[in-house]
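See below for the structure under consideration.
One protein chain is absent from this view; the other protein chains keep their places.
First chain written, first letter: the chains are A, B and C, and each begins at residue 1.
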Amino acid sequence: MTHSHIAFSRSITVQPDTSQLYEVRRFVESVAADATLDSERTFDLMVAVSEACANAVEHSGSPGLPVKVKAACRGGRLVIQICDYGGFRLPSTANGFQRDHRGLGLPLMVALMDEVRIAKLSGGGTKVTLSVKLPAPALC
Amino acid sequence: MTHSHIAFSRSITVQPDTSQLYEVRRFVESVAADATLDSERTFDLMVAVSEACANAVEHSGSPGLPVKVKAACRGGRLVIQICDYGGFRLPSTANGFQRDHRGLGLPLMVALMDEVRIAKLSGGGTKVTLSVKLPAPALC
Amino acid sequence: MELSTSELAGTPVIRIRGEIDHGNASTLSTAIDDLLNTEQHVIILDVTQVDYMDSGGISVLLSALRRLRERGWLGIINPNANVQRLFQIVGLALDSSFRVFDDNAAAEQALRETART
Partner (left out) sequence: MELSTSELAGTPVIRIRGEIDHGNASTLSTAIDDLLNTEQHVIILDVTQVDYMDSGGISVLLSALRRLRERGWLGIINPNANVQRLFQIVGLALDSSFRVFDDNAAAEQALRETART
């Protein structure tokens, strides 16, 4: 039996503002539909991508530089890459103890995805690669 | 000019106890020396591997099951894999607000390494892959 | 995201509609803080019409929970299956000060029981 192949690659670039996350999720939703993900995995992917984009916007320290989101369906997986052009840095402790949240973004991405990969870009910046396995029979 | 190739693969398995971290670092130190890493990158790698192993021991919820650490020098990189056989899970909030620390492990690994990859093992468990670029001319 | 406030058995209820993320969580946070400052023991969020939530929203719930924990609890009405799963993943589902209800009636009953004690 051969599988149908619908390998594709699509991308969007958004301004580094958290108001753009809504837009990014519409992109993820559409890509997930193309890859025939069910609503549960689509939700997981929307959350993981939103977390990665929120981090790029809030932490990378590259005001004005856009965030790139690229989706590809290949090897039985839907893979989404989020790139920013700032620098990966930890928050200073100087005001650290007032922070209400608990650094949920990275652990949540890992908990939801089949694989998370975080690499430094050579020119500075961070590339987060999120991937979910597609249900068998894999469509790409 | 051709580079000398010293590709290698070495591994150790330790009991799931944080008292073993000292031992794991001696392994990392020895592997880093084989790959001719300088003392700064060796320190970074020791920290990142210790964090990954500490997580495997403290969070994976697999008491008794060993933690595997595998090092390979290839493609101009020193790559260390840490596998546990528990499940990736976030801490409950029930006692969450007493926690003193701030979830530094994952961000610290990312800050120190050139690439961090976290994948779910199919039988349950987590595989963390840490990699550092070797100084040119690459030795493997 | 749209917010509207009402009451259930004397307890404030915020009805949320739409998606809660890192872009709009501060709006929700402000609304909750206003209620927390009135010394309410319990606050209820009706999330029937919330399609999406991420750690932007979870952080707001955690802050509210931290302040309510000693005096009462935080109630959530009718999260959809995905949001409920998120509560499980982030460890909120096991928290006894974080109470999830299927509908208004169930929340109301819990409020009456809390009032009695």
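Definition applied: a residue touches a chain if its C-beta (ideal position, glycine included) is under 8 Å from a C-beta of that chain, and two chains touch if they have at least 3 such contacts.
Just so it is clear, the structure is predicted and the values come from calculations on it, not from any experiment.
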Contact set of the excluded chain (shown chains only): A, B
Which of B:A32, B:A71 or B:L112 contacts the chain that the document leaves out: B:L112
Residues from chain B at the interface with the omitted partner, ascending: 17-22, 25, 39-40, 43, 46-47, 50-51, 54, 57-58, 100-102, 104-105, 108, 111-112
On chain A, residues whose C-beta touches the chain left out of the figure: 89-94, 96-97
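Please note the rule applied: only the chains that are shown with their structure count from here on.
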Chain whose Cα centroid lies at the greatest distance from that of chain A: C
Distance between chain centroids, defined by C-alpha means - chain B, chain C (Å): 38
Centre-to-centre distance between chain B and chain A (centres being mean Cα positions), rounded to whole Å: 23
Centre-of-Cα separation between chain C and chain A, whole angstrom: 27
Contacts with two or more other chains, residues of chain C listed in rising order: 62, 66, 89-90
Per-residue multi-chain contacts in chain B, two or more chains: 89-90, 96
